[in-house]
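Missing here: one protein chain of the complex. Every other protein chain is in place.
Moving on, here comes chain A:
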Amino acid sequence: MTRWLPRAYLVLVYLLLYIPIGVLVVFSFNDSRSGYTWGGLSLRWYQSLFNNNAMVEAMWNSLWLALSAATVSTVIGALTALALHRYRFRGKKVLNGMLFVVMMSPEIVLAISLLALFLLVGIQLGYVSLLLAHVTFCLPFVVITVMARLSGFDESLPEAARDLGASDFTMTRTVLIPVIMPALLAGWLLGFTLSLDDVVVSTFVSGPSYEILPLRIYSMVRVGLKPEVNALGTLLLVFSLVMLMLSQWILTRSKR
């Protein structure tokens, strides 16, 4: 087969994937008010972004939510992975199944089921409901990342620790946690990005008391073109890129 044809095809698909993003980034530096014509370089949309108090507050809210959701889901996810890996207990398959269902079920199904729960139990829609929801959809991803790390791990180490008289807790702390550390960091970064980007679930479980960034963007882009969104999108792109590179770096470095 000719060699250039498949390669040209790959290049074409990547171009299609990146052109919209490129246009977004370029137009975030556009001085013109219209989103379509070029009016010279300017940072005015970045300025107006940071002068917008509601926007800045939504940014901080999102950041805080992502930080806390990533942290909580990493802790619970890691414990779940450890339990699945080491303990024998009744209903293990059911537990696995539930995690799989969370990961596979359409986001909107998860969203309405959580909304129904929060309203019927009486949890006010705001930070707490968002946190519970975000931790829930991040959880399976952390579990998978940590499980992958544990599956390639030499079982004799924890046994040796137990033989030397370490309790279960001490053994986990001194032997297992250091081993799964890279997976924990990668899982945390994954959870952070998932939480920061989520639109579907947040639309349902957030309340007026706690506005977060994706919902603010949503209300902005529904009505028309807003050049501030280009600036915001560019910032988010750079941010996600840094996070993604960080997590890749951690994972590849730990493999060596």
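What to note about this one:
Everything that follows uses one rule, which is that contacts are C-beta pairs under 8 Å (C-beta built on N, C-alpha and C of every residue); 3 or more make two chains touch, one makes a residue touch a chain; residues count from 1.
By definition in this document, contacts and distances are computed from a predicted model.
With the options "Alpha-D-ribose 1-methylphosphonate 5-phosphate C-P lyase", "Ring-1,2-phenylacetyl-CoA epoxidase subunit PaaC", "Spermidine/putrescine transport system permease protein" or "Acyl carrier protein" in hand, the undepicted chain maps to the protein name "Spermidine/putrescine transport system permease protein" (source: UniProt). Interface note: of A:L130, A:A186 or A:I217, the residue touching the hidden chain in the full complex is A:I217.
Although one chain is not drawn, the whole complex shows that of A:L41, A:M98, A:A160 or A:I177 it is A:M98 that touches it.
Mapped onto chain A, contacts with the missing chain fall at residues 6-7, 9-10, 13-14, 17-21, 23-24, 27, 35-36, 76, 79-80, 82-83, 87, 89, 91, 95, 98-99, 101-102, 104-110, 112-117, 119-120, 132-133, 135-136, 139, 167-169, 172, 193, 196-197, 199-200, 203-204, 214, 217-218, 221-222, 225, 229, 232-233, 236-237, 240-241, 243-244, 248.
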